[in-house]
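We show some of the complex, not the whole, and keep each chain where it was.
As written, the chains take the letters A, B, C and D, and residue 1 is the first residue of each chain.
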């Protein structure tokens, strides 16, 4: 390795360190995106770009083929719009609930209580389960003859066929994704909480601050940078939600829980023949939406902190 | 002059409610915390516990509704003249007595039963009068069936999963930390570009680029090869980000000191930076282990041969067009989650301290 | 206004008894400094007074009312933390008014108090800045301002200047002294710094392992330490200690003898002082009479001669390698290797018995 | 020089084992050839194999179920096999493998087994309810009515259930007169399909069928709830012949059951055929040897051995006509198999055409997706029909 340094000179050593990772990024992350862009403007179910024919914006036109943009039923690709709509409802709700719950949990775990390590483990445990396992497990619990209905029957409640109704299915979609991922954010928030100096709280105590006021006036503002990271990560992850819901509901009932990524997967992968072009077009639109969101988010957060 | 003293009397009730640690009693916020955490414990853990308990249920016990809390199996008895063991039932006779009989066959609302003590006489009993005799029974055969149904391949899957997880994690750690080192400790043109390029990939859902990724893997001739799963996943943007944030906190003076000590840049990285980044490396390792171990879609398309299957793929093969084998699935789930549970137990204390020190603040 | 009484105050953390029992009376308006080696319980004591730490046993009375069950905020005390503990996300103004808003004080009154405090501490021009945008000294002033706005009966300071550089410390030290003079409140001040203790205190409390060793005015402690610990602790550089024994000379003079050294007559002795086997002689660096004449005292060899410009410190060794530090006013002419002769000046020496207790002259 | 032939089969049955076992003989007949039989998951065959083939990867031979969809990856093995024998035994199914190309006479592989959709009925419940089991030739409506009566009388949760699968639904649709695909390979959305969907929706609305399957699940996801039948929670379950083995082992003595003849629609009494075919792929380096291996498996004695060991429905004409002995099967299973085999001659041409159509999967996915949407009031039946046609046309566009 010293040989390398002598060869390229110390000035170029950072590139030597960067190249392996950068190569992998270019090859397995950025190149696929560019291939996707090409897919979106070409037709046929052929995998290799050189086998495909250019068709221009036809795929985009198909996606936007609607008679009334306010009513997805009138769109040729109504599922694209429904999935988009669902994503736009799912993401804010799921992220809000997730961050809310994770924050409360982190606050509890940050207290000086017995069994902190144990509880921390409990809340983190689901993060370790694979999405497929999580979904199968909950499907098995929530199905008509599942454990939850058994439990409800046992305590005298009428069993509910949870996954049959759009609203309850949506509720459980949010619940399960929160259940599975909140541990991750809890730990990050916990780390953020622990980074807040203790003496600031003591000062607040001397300053007669009630617990609520120390939370809103001290904890929240000081946690803001971490919350921002958590927020962005949670949004990205939430938009990417796929495996759990695919196994749990397949996007149903109807298309009530079908999110964008599932739509893309079904169009581009699970169908026969595979419509890579349409899937790529949809994914690029999704990417565009994410990009705009991130940009706005950055702008807001930069505007919010003036130091 | 001392209005704080006056506040005291006015807010004594408030003071009582907000009374906090240092007093000998638990205050209400402590109670609230415990209630919340216990509720959390139930919600977070019972499903998992339920899976583990259920993995010991027989298929019949599994499909039962309402489900039983513990795994039960019908008690059976071997009766002379019958090859298979017969299930036992407690039958309430017309006189109100209860006798224990073995069921031969059930036809409609009636069942044919015999008294094990007196196998000659066949009785016809209405089904609603018969209550199966059951005992707690741990169906270890779910696990043994699992092993046999996978044709002894399970160790192969375990090996594959371990190989992918370990190798990918090691490569991830080395590659990410090299990149993070370059991006945190050198000032050079293009460093911002490189950082943005790496972080931008955070936003790309793996599912969406599955097809092109597969194509690239195929072009590299890695289909069916464990490396075809390992290589596309090693350049994780979060890993680079976390490590970089952490390395920013390592004083530059250490590097300068090492340079004055004749250390080459590689040696600085290998002997100084890497050991010092241990907490952040632990965090990245945990995340890498989790995601590699649980990876599903990419292995599904890339790992085509049974010998190259991972545990997750094997798990999925219990859910086919022909139905879900819950008994095997649950056993397998328990088995695949176990190593992670252990990994977590050993590494958990690094997670918070590690994240805390990676400077996400 | 505010007398403070600590009565048999005890504190244990788990099984570790940190403060085994402290009795102390602090009068209204006094400036009391707690000193003691690291870990002796200074902060703990202060935090118990503030109400941030519970009391294991004993009582704390402010103006003869027990406050052990009063929440921190209602005791009428204010604390200035070592790390300032300013709210980093609030402007200086918000920092100053936060406590007042918490007790729902009327807006105009808050503004009046904030601007009064700001004026007093000359931080008016920083009111809209965040703590990050302030220098160390300015932050310190804000921290004090925050305490002032609450108009407390007692101010508590926990090493408030230890994060400042030497020059700023001198300035802030004087400012706090002036503040005390102006406000006239009771102030309790914890420090490691000799100079701060000596120059600021009305009364110094010397602690060792949670036990009060001596209480008194600074010069009182400096001139009449009650024991070896206080003698060694108060004064910087430290008092020189030489072990030896006492005897009577033929002339009735009391002589101090140490191994290898000629017996030295102690000037101004109290004739009642008898002969003793094991005593320690303590002489402060500035309390030696230095001469270049043989016979005028013990001979010492100069090691390092440190010239401060205004004064000089000679690091010397007595026979038997006993180090002796000598202070000489002005710029010394002594060089390494010179031999000087030293003897305690007048009554400026201290004697301690085998138990370390001061022996009256 | 050793030549290696890789063969994939899915891992649900024991097929792989038997193929491997038989391959030993082939290997001894052809020294230097190494046959590697691999059992892969069904998901791999359906989702991953096509992509691999696209990339020129994958096995030499596979037992696949999407017969028409993959036709452009097959290699013609006419020269390696007894073509006459193949045409005679599998004339119709060989056409499925040719996909769009109706002119072709190429032989792309050997259909291995046939699967047949069919209804399983809980006889015990009928008996308890005292309702007679509908005879052969009974219509779907009659079945619905009868099972409703049974369910009511016995307190069973549901009268009928059907796998969430376009393939299962196609059985109903074709019986109702749906053409689904015309001779030219274009999707047909006709009144038959509309009637079938309307009937199907009505059954879900009146509780004849539970929402759990078609209602609660979205997209193209396959879903089954055979456990409902095993738990006697439904009177009739419309699934497939492949569930037989599970029935035999898991129902045991709990109740009496039977496979019933295909219910009839206004147009015909048909169910969908299905099944796998062993095909050779065009990237294979040894297509000749691969073809010979297929030919080897196609030998009558090997075919019989395989079918009887597997307890499957044969696909070869002579076997269907002559019947196959199943020494290892129970009496009830043999009976059920006979019923399944008896349905084969009744199958509508439309069913065969649909099964061999390259865009069958696209159509089936469209049907499951859209019917679920109708069940959840996201679309009307008419809108759904329009969407189904659009979906398939789009797929044809993409595939073209």
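Keep in mind that, in the parts below, contacts are C-beta pairs under 8 Å (C-beta built on N, C-alpha and C of every residue); 3 or more make two chains touch, one makes a residue touch a chain.
Keep in mind that what you see is a predicted model, and the values were worked out from it rather than measured.
The full set of protein chains in the file adds up to the formula A x1, B x1, C x2, D x1.
Just so we're on the same page, only the chains that are shown with their structure count from here on.
The interface carrying the most C-beta pairs in contact is the one between chains A-B.
Using CA-based centroids throughout, the chain positioned farthest away from chain B is C. The centroid of the Cα atoms in chain B and the matching centroid in chain D are 35 Å apart.
One simple way to say how far apart two chains are is to compare their mean CA positions; for chain A and chain C this gives 58 Å.
Averaged Cα coordinates give chain B a centre that lies 58 Å from the centre of chain C. Within chain D, the positions touching two or more other chains are listed as 47, 51, 55, 227, 231.
Residue positions 4, 7, 18, 20-21, 63, 65, 211, 214-215, 218, 316 of chain B each touch two or more of the other chains.
Chain B contributes residues 4, 7, 14, 18, 20-21, 29-30, 33-34, 36-37, 40-41, 43-45, 47-48, 50-51, 63, 65-67, 175-176, 178-179, 181-183, 186, 188, 191, 194, 197-198, 200-216, 218, 231-235, 237, 240, 264-267, 269-270, 290, 293-294, 296-297, 312, 315-316, 319, 324, 326, 329, 333, 336-337, 340-341, 343-345, 348-349, 351-353, 355-356, 360-361 to its touches with chain A in the complex.
Put simply, chain A touches chain B in their complex at residues 1-2, 4-5, 10-11, 13-18, 20-22, 24-33, 35-36, 39, 47-48, 104-105, 108-109, 111-113, 117, 119-133, 136-138, 140-141, 145-147, 149-150, 153-154, 179, 183, 187-188, 190-192, 194-195, 205, 208, 210-211, 225-226, 229, 236, 239-240, 242-243, 261, 264-265, 268-269, 274, 276, 279, 283, 286-287, 290-291, 294. Chain D meets chain A in the complex at residues 47, 50-51, 54-55, 66, 69, 210-212, 215-221, 223, 227, 231, 233, 358-359, 361-362, 365, 369, 372-373, 375-379, 383, 387, 390, 394-395, 397-400.
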